[in-house]
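Presented below is the structure to which this report refers.
The full complex has more chains than appear here; those shown keep their coordinates.
Letters are used for the chains, namely A and B, taken in the order the chains are written, and counting of residues starts over at 1 for each.
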Amino acid sequence: MTETPRMPAHPFDGDKLHEECGVFGVVGVTDAANFVALGLHALQHRGQEAGGIVSHDHELGFNSARRFGYVRDNFTKQSLMETLPGPISIGHVRYSTSGAKGQTAIRDVQPFFGEFSMGGAAIAHNGNITNADALRRELIERGSIFQSSSDSECIIHLMARSLQRNIPERMEDALRRVEGAFSVVAMTRTKLIGVRDPLGVRPLVLGRVGDGWALSSETCALDIIGAEFTREVEPGEMVVITAEGGVESHFPFRPQKSRFCIFEHVYFSRPDSIIGGRSVYETRRQIGVELAREAPVEADLVCPVPDSGTPAAIGFAHESGIPYGMGIIRNQYMGRTFIEPTEQIRNMGVRLKLNVNRALIEGKRVVLVDDSVVRGTTSRKIKEMILDAGAKEVHFRIASPPTSWPCFYGVDTPERDKLLAATMSEEEMRVHLGVDSLRFVTLDGLYRAAGEVSGRNPDAPQYCDACFSGEYPVAPADMIEKGFMLKAAE
Amino acid sequence: MTETPRMPAHPFDGDKLHEECGVFGVVGVTDAANFVALGLHALQHRGQEAGGIVSHDHELGFNSARRFGYVRDNFTKQSLMETLPGPISIGHVRYSTSGAKGQTAIRDVQPFFGEFSMGGAAIAHNGNITNADALRRELIERGSIFQSSSDSECIIHLMARSLQRNIPERMEDALRRVEGAFSVVAMTRTKLIGVRDPLGVRPLVLGRVGDGWALSSETCALDIIGAEFTREVEPGEMVVITAEGGVESHFPFRPQKSRFCIFEHVYFSRPDSIIGGRSVYETRRQIGVELAREAPVEADLVCPVPDSGTPAAIGFAHESGIPYGMGIIRNQYMGRTFIEPTEQIRNMGVRLKLNVNRALIEGKRVVLVDDSVVRGTTSRKIKEMILDAGAKEVHFRIASPPTSWPCFYGVDTPERDKLLAATMSEEEMRVHLGVDSLRFVTLDGLYRAAGEVSGRNPDAPQYCDACFSGEYPVAPADMIEKGFMLKAAE
């Protein structure tokens, strides 16, 4: 069923992949929901469509608020935050749901909540369940009523039907039935729970805030609340945290080798986060260094496509010795939906966000550094603006390998035939984009930048890089049922 | 879990009982939801807190919209109604929920929806399920996740778990587990379904609109859409209606003698509705006639407490020969919540709604006719206003017997010890209200006015009159478990 109000379908946004979610939770502090609001604000880059917070108070029970739009616009109102009292709280920001056909109802916004005979539980999920369709069919057949079109709701229904007598064990039961990538933050009346899937595809970190504890998708959200980063939750680990008892660690799944998402390093995570012991900023800067070594070029200016290309551009400029400059200026009050005047404006969509710094560009040979090329539409428009401004040459350097496969682990990607790199060679792409040269960092170069000195281990890749390699560490069952063709084994 | 936005708790409103719901459904017309909006508008007196509409369209599937506030404010917007296309639709207006502790979340607003393996169904319910607590416990124990605090949600979960292979049969299954009073309107993709409980406590009527069919709580809502009143749905009957096949009738319950709610005649229903073959207006006018016979008085003016006392006052004036006049004028722009000035205004709450027509009242002996006395608070204030305006005598005549028992069948009543008549004799009430005389119509007089020539049959009462008699036709299981004491059998 579709419910109003609902959000308009967001068109897939040009040349970017999008992380679908961020999760955050806190236990053992006064007014925990205020901390969660701050944490979600710091994770807003992981999902801008909607956000939700659940808290529990000894007297007032569970409370929740879910809203479309930014955390800063919704969860900063005294009147709203007062409805979310208590010392334990979790929250979620989301980009879009896998299930809905382009439209999201407010009831698709997490956290999800279920009242069980032993008490209530709320969960928030970052990732994607690759066997959700099959699970949903089975649960409906048995009499479960779904509230949303979200794949994540399966988890709470599986918990409701578990025969275990406490909630963490019900959660283990449920997650053992689930395939795919998941970093889950959950809460009962007194327990904060965090789980990562056995491959550890999506991030989840643990921190100490005052006498309490926090779980977060990224360390940058620990920073905003003044929490101290303790450690990552391990792949396959479930932590159960109470205000008094501290952190208990469980490993409910069959152990597997870690396959963390390498795109978190390329684009999703904030540059000030630490992931897998590495600075995201430093990895990105190092990709620029690798690119400058792998694909050098004679030029006058290294210019980032702001903001995601900036660290790699700094690295490229430093390594190559070519001056670094801001050839493209970003409007910090970005807008998406202005009404186009009748007399059409060329590349209006891009102009709302970016403007060329003509005085700097004019007459120069420009190296443009961007994080990735997905469909190539924005890249073409930026190139046109740069040439219109009088650049003599344009050389694209891309801080990731060609993106030629969709992601099924919690990232919004277009269908395979919409991916430029799925249908064109590097040279065909260069011609298509109309630039003087186009080079992507190699997969090995990317691995080296991410700290793997000898590059990618082809027999046992250290990361999940399915979007580049087509090698999916978990078979996407629902998609295969719908006809998705895996890469032919060689 | 409590969810924002939520409505503030509404204080029980003085001297009135409140019907909790109105239901309406239509099949076989273009843009069915527009008809439902009109029907709900005509049923607004049965519930002002919130309203919801579900429709189904062949292409777009099920759609729903649920809103706090009046139908005229929400369901008149082109943009909203366009989200509710299709030839079949049901709707609901509600006053408050039995389950919520004084606060309602939007997800408590009906219709409720469930997706089953054979397709979706939506239901809207007028009444109250007296074993809802026990059912809910059982369903949770088995793994159902409740979305709301409403007792009505049990029905959809029972349906989800039924082993039957089609929805009407699942509904029979579910309703056989349910105790209490219910008039249910439901829909599948193609079928409009109506059911009344075996006692037929709450009303439900069937009408013909163009080539389609309508179900409604009252006939006045058939009038607004230009539908022709066909018949009442029988106590214990389930009608299953399709655009092509017309009306199928089933009787899934063990037959019982009908016990329609007599308070529908006294106050809940609109005077222009026809119930049980009787004009509500005429019954009310006739109560005034009975009162004038049972409790005559020397006076100069018969004056209704507007608007619910008007028909009985007309009857009383006609029978007694005392002139009828509008001694109390109602503000048609009623407001509840003005900020009281620092310098207090006596009886401000009542003044917002009513004003005395001083010129008419002054120096007169006044018979005030009201429909009922619940807590007596408003009655006292009205009496004070009348005396302040210079009335010589005030005689209260009440168009129902003393309300001394709470209702558990879908009516909002205060707890028993808050009912004036539960703790005082008629004379004590007269003294408490400070009037020259106070008389209630007798139970027999009420039955006579409702068309039962020889009055109430004490061995087999023709109506449910538990609020007056304490004789509950269905034992209120949940309430008894919570300690409610039934009237001792004599």
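Structural remarks
Simple rule for what comes next: a residue touches a chain if its C-beta (ideal position, glycine included) is under 8 Å from a C-beta of that chain, and two chains touch if they have at least 3 such contacts.
Bear in mind that the values here come from a model prediction, so they are computed numbers and not experimental data.
Taking the whole complex of the structure file rather than the 2 chains in place, the copy count of the single sequence reaches 4.
In this section, only the chains that are shown with their structure count from here on.
With centres defined as mean CA coordinates, chain B is found 51 Å away from chain A. Of all the residues in chain B, the ones that touch chain A in their complex are 1-4, 54, 60-66, 80, 83, 107, 113-117, 120, 122, 137, 140-147, 156-157, 160-161.
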